[in-house]
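Of the protein chains in this complex, one is absent; all others appear in place.
Entry: subunit A
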Amino acid sequence: MSQRDLAIRAEGLVKHFKDVKAVDGVDLEVPAGTVYGVLGPNGAGKTTTVRILATLLRPDAGTATVFGRDLHTDAAAVRSQVSLTGQYASLDEDLTGVENLVLLSRLYGYAKPAARERAADLLEAFGLSAAAGKQVKAYSGGMRRRLDIAASIIVTPKLLFLDEPTTGLDPRSRNQVWDVVRTIVAEGTTVLLTTQYLEEADQLAGRIAVIDTGKVIAEGTPGELKSSVGAGSIRVRLHHADQREHAQKVLSGALAVEVALDDDPVALTASLAPGLDTAEQGSHVLGELARAGILVDDFSLGQPSLDEVFLALTNRVDA
């Protein structure tokens, strides 16, 4: 991939805080015009990586360019192309929604009347007009998130960092944020999104880097990552807890894999072997359970969870 098609190229980024290696040699290549997901658990180094790339932190080692501009020697040029929506709302909580946007519009160079107009437009587009005159400290989590993203596109950035944009949001607010991200990337902005949720990365990202203890441990499209881990899993919740051992035998017989008993006393989970058709296996298993006279309350066929992807990837690194 040529330098020009890359929004971000980072090589060997390292950042230590005292004895903690927050980022320990991260390489990234983010293609322009896409959503790139950085997936990992709390403390993996996602936020530190984003802060380095957004010029907020200087790395101890390594280099990175944003659209070909060096983070260190050309920070001002980088800043004029990126926006950041941090993990905690990057807003002034004492000010109202409209005051925040007017202030930032002024700082982007809009004259006062134009700044007011831009702020009102953004509030309307984000469904926040009714709350425009309220102090941000009175906003709900979902509203803050929206205002924060609105602030990030006062001037349409070439690259937008979204650090865990849906952590702590209810499902409705989460879906709205996802819609916003899709709209933003459709208009040509590159988005680098960090998340703890595989589902979110799957829904939005074209490529994903999985990060753990400051290192990228896997990189690829969501499909590639999932198929590298397995075909997914079948989870069954039984009507009667005393049928669980019976169900375990039936399932492991039908699928020829080990079946784990969950902490939930009526549930069990089977990880499917890769390469088989998940849907077919599901129907087959459901039939077998019915034949055995086992009553099922809930039956789900799932893609691998972050836990599974994650455990599989870390195990492979260790092996």
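Rule of thumb we're sticking to: a residue touches a chain if its C-beta (ideal position, glycine included) is under 8 Å from a C-beta of that chain, and two chains touch if they have at least 3 such contacts; residues count from 1.
As a working rule, contacts and distances are computed from a predicted model.
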item: Undepicted complex member, UniProt protein name, chosen from "Transport permease protein", "tRNA 2-thiouridine synthesizing protein D", "L-serine deaminase" or "HEAT repeat domain-containing protein"; value: "Transport permease protein"
item: Of A:34, A:63 or A:129, the one touching the omitted chain in the full complex; value: A:129
item: Sole contact to the chain not displayed, among A:61, A:107 or A:273; value: A:107
item: Hidden partner chain, touching residue among A:15, A:46 or A:146; value: A:146
item: Where the missing chain touches subunit A, by residue; value: 51, 54-56, 58, 76, 79-80, 82-84, 86-96, 99, 103-104, 106-111, 114, 121-122, 124-131, 135, 140, 142-143, 146, 151, 153, 155-156, 176, 179-180, 183-184, 186-187, 189
